[in-house]
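One protein chain omitted, others in place.
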Amino acid sequence: MRRAQSDAPIALLTDFGYRDHYAGAMKGVLASIAPDAVLLDITHGVPPQSIAAGAITLRESWRFFPSRTVFLVVVDPGVGTSRLPIAVETRAGARFVGPDNGVLSLAARDAGISRAVRLESTRHRLASPSSTFHGRDIFAPAAAFLSRGTPLGTLGSAVARIKPLHLPKPDGTANGIRGEVLYVDGFGNLITNISRKDVARLHSSFPGKQVSVRIRGGAPMKILNTYGEARPGTILATFGSFELLEIAVRDASAATRLGCGVGATVVARMARS
Amino acid sequence: MRRAQSDAPIALLTDFGYRDHYAGAMKGVLASIAPDAVLLDITHGVPPQSIAAGAITLRESWRFFPSRTVFLVVVDPGVGTSRLPIAVETRAGARFVGPDNGVLSLAARDAGISRAVRLESTRHRLASPSSTFHGRDIFAPAAAFLSRGTPLGTLGSAVARIKPLHLPKPDGTANGIRGEVLYVDGFGNLITNISRKDVARLHSSFPGKQVSVRIRGGAPMKILNTYGEARPGTILATFGSFELLEIAVRDASAATRLGCGVGATVVARMARS
Partner (left out) sequence: MRRAQSDAPIALLTDFGYRDHYAGAMKGVLASIAPDAVLLDITHGVPPQSIAAGAITLRESWRFFPSRTVFLVVVDPGVGTSRLPIAVETRAGARFVGPDNGVLSLAARDAGISRAVRLESTRHRLASPSSTFHGRDIFAPAAAFLSRGTPLGTLGSAVARIKPLHLPKPDGTANGIRGEVLYVDGFGNLITNISRKDVARLHSSFPGKQVSVRIRGGAPMKILNTYGEARPGTILATFGSFELLEIAVRDASAATRLGCGVGATVVARMARS
């Protein structure tokens, strides 16, 4: 017996952490309005108030969910101020609900924005919403109504454009690419803004040569296929599941070992040969 | 297709943390007895053995859940000793299952206790329960049976009264209120025992004057509507989602910045003008 088509799954992504009841209170609201929707936690461990980290984890996960999933995304340092609460529909089918501060923008752009509204319908939020917890009072109700089939336009009036998030882009150099660390994961892997395509382009410009990678001027490394090709404890470069160049230490944390974090410089260039 | 009325959602709140299988083993027991119940994690990150923190997070979340939800609450430093395992029915519809050590009392009182029993039916617990893990062996089975519609009285005999938890109350002073920090959340916000009503009463006693707030004798602050009204990095006072006065730092941790925790003194008084 399949669930009714109208109850789409709801995936949650927040920076609420795991100590308090904040994510739990949102689930209570979701279950009250959409009792048959499947709730799926992506993570509540986004670093507090880190819009970029939230946007990156959403971009890296949304495409693996069922196509009509409603993503409830709350990383919201400006809660209660003039930033808008919004909901977005996309050509890929995914819906995104959260603050218009850039956290939705990378995933929504990938999914193809077809329409966005500001959440203003008082019938689709809790009565007397607080000014500090829109996740519970405004975003969760909106996500639950979308899951049940409420049309997007019922929630509020159209917004012409959602706020973009501009991540730093890598620069080309004479014989390579200079990028930087965008994201540090829980294993301490350092994920950069240099894509597999960037490196492929480099290869095709310098046929027959090998690419070598350095972080913060350290020793040059070849790019391996996976972590396990390195000896335990050694530093390595690979294309991880983000399809981005990452610096890792086999069975340990590169962030700790190298003392590096977001913004550290990483250079890929053709090895002298 | 709605789920059958008899399978109420089960919400979990414990101090088991996220490292071990303890919460997972409870979910296995719940799913074995009540396979159609929706399981909703509130949090497993209550500070270890902190009955007050568990009681506060339960009080702040239960009302957002569907009315017949069964709350499975395990913060149980006295497991295996003489403290009773209990289940509570309330006039609001919510049911609470856990140890009778005060952790249920704030929420149960708010929901209006109509009946409580001690969990003594050996048919409604696992065979040979351990003396260290009643969450898995006694509380989870009881919650699952309640979710499926087993009447409360089947689980054991009535208890006349559940153990209360007495949180410190604020004191009135000549021109204000002296309270203290009750709870520190994962963002480092310091939640006090001074309510919005307490401050409204102060306002009505001193019409036309403004309230100012100090923590541990620090600089006086006005009360803002939300975090985002302060400049990033500054200390502020606001009424958060608990409807209690809280001390926060915009985009940072007040607990770390001020070196304060549970018990720190907070004073709200009429500003000289």
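Letters are used for the chains, namely A and B, taken in the order the chains are written, and counting of residues starts over at 1 for each.
The criterion applied here is as follows: a residue touches a chain if its C-beta (ideal position, glycine included) is under 8 Å from a C-beta of that chain, and two chains touch if they have at least 3 such contacts.
Just so it is clear, the structure is predicted and the values come from calculations on it, not from any experiment.
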Residue ranges of chain B at the interface with the undisplayed chain: 1, 3-4, 16-29, 31-32, 35-36, 39, 41, 48-49, 77-81, 83, 130-133, 136
Interface residues of chain A (partner: the chain not displayed): 1-3, 9, 11, 13, 18, 38, 40-47, 57-58, 60-62, 64-66, 69, 185-187, 225-229, 238-241, 243, 250-251, 253
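Methods note: only the chains that are shown with their structure count from here on.
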Computed distance of Cα centres, chain B from chain A, in Å: 31
